[in-house]
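Let me begin by handing over the structure; questions about it come next.
Removed: one protein chain of the complex. Kept in place: all other protein chains.
Right, subunit A next:
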Amino acid sequence: MPDLQALVTDFVLKLKRRKIEGSQATAKQTAELLRQVVSQQRMPYTNQASVLIDAVRAVGEQLIAANPIELAVGNIVRRVLHIIREENLSSTTAAMEGLGLTAGSDDDEGEHEDRPGLSAAAVAAAARSTLRAPSLQTLLEDIPESVVAPHPSSSGGDSEGKSKSADRSSRSKKLKHDVIEAINELIQDIDTCHELISEQAVEHIHQNEVILTLGRSRTVKEFLCAAKEKKRSFRVFVAEGAPRYQGHVLAKELVGKGIQTTVITDSAVFAMISRVNMVIVGAHAIMANGGVIAPVGINMVALAAQRHAVPFVVVAGSHKLCPLYPHNPEVLLNEFKCPSDLLDFGEFSDCMDYGSLGGSPLLHVVNPAFDYVQPKLVSLFITDTGGHNPSYMYRLIADYYSADDLVVQRKATS
């Protein structure tokens, strides 16, 4: 499939060159690419799910490697994998339903569930819950359940309600079709997550509230604008967010909506936080422990907010939920931008000479892109599924990701 390969290479290049701005755009494009991958995958008669999973993984691995900092890519790859497993499982369980409880020995889930009389949807939900907590057997044998799953379904089954037909011939197309449908849904979710989040705005912003934010996040902008549209009047302090100064853009947008906006320098955050009722910021990624990878400077804001007991609210779409636990994220999940954002090379060209005299350069310029905010500094996450505590994040993540996919690479190589 040269066509697909070209697409993948193109996207990898874009990621490598950091041409794609924002995790939402990245997530959407990744999902679209993976949809292509799925739709172009030729399906064998057996083990369809594992074939799909392998294909998605192979591509996903490349994408993640292209920009390991952009966690949204990995998130989407994992979610697509999860979708495949889930669709496969639901069709399997539908088939199993037809079988009744007879073939329970082969499939460990059957033993767990014991719910023959339920509708397929309910069974699927139950199956999801088993996915969250992988059984000891799957862990030990390192075999994805989905790979095992197709076998007991050989007898075929009745189609019940809206559930997938378990008929073998139709299932080969059915699985692929369902997966693509689900991916479409995912893309739609990514598109509409802002609306879902901003719907909650009025619940969190009261009249005459004073809100502080740093830099620019589209989610934050939509959130604030939604509150304004509902006739809330409030005031926003925007820290400009050097060195990108996206705060200027946000301020302009907010003022365009008629929101009282004050632009402050980043250094004035501590001075102003004592008069602020709430801090609302966007995030680059939310980690499984509830920590946040956010544009640089936000940790400072979070600390100041904690000092003054100001609620620190993070708004983010669920595609930013990352199932990984961070280790030393300030370094490992960070990247450095061009020093010329901070220093004009022309002005300091003479200093370069001093530097070369001593052998090692005397002048270093550090321009990191991200900050890591500890979970204890975050008061609330507002995602498209509602508001959550930082401590709840790990549970939320289990809804979206399969435990088998947490490490994409290992599976791909094995």
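As a working rule, a residue touches a chain if its C-beta (ideal position, glycine included) is under 8 Å from a C-beta of that chain, and two chains touch if they have at least 3 such contacts; residues count from 1.
The rule we apply is simple: contacts and distances are computed from a predicted model.
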item: Chain left out of the displayed complex - its UniProt protein name, from "Latexin-like", "Translation initiation factor eIF2B subunit delta", "NADPH:adrenodoxin oxidoreductase, mitochondrial" or "Ubiquitin carboxyl-terminal hydrolase"; value: "Translation initiation factor eIF2B subunit delta"
item: Per the touch definition above, residue among A:173, A:252 or A:395 touching the missing chain; value: A:252
item: Of A:69, A:268 or A:380, the one touching the omitted chain in the full complex; value: A:268
item: Those residues of subunit A which, in the complete complex, touch the missing chain; value: 237, 240-243, 245, 248-249, 251-252, 255, 258-272, 274-275, 296-297, 299-300, 303-304, 307, 330, 334, 342-344, 347-348, 351, 354-355, 358, 362-368, 371-372
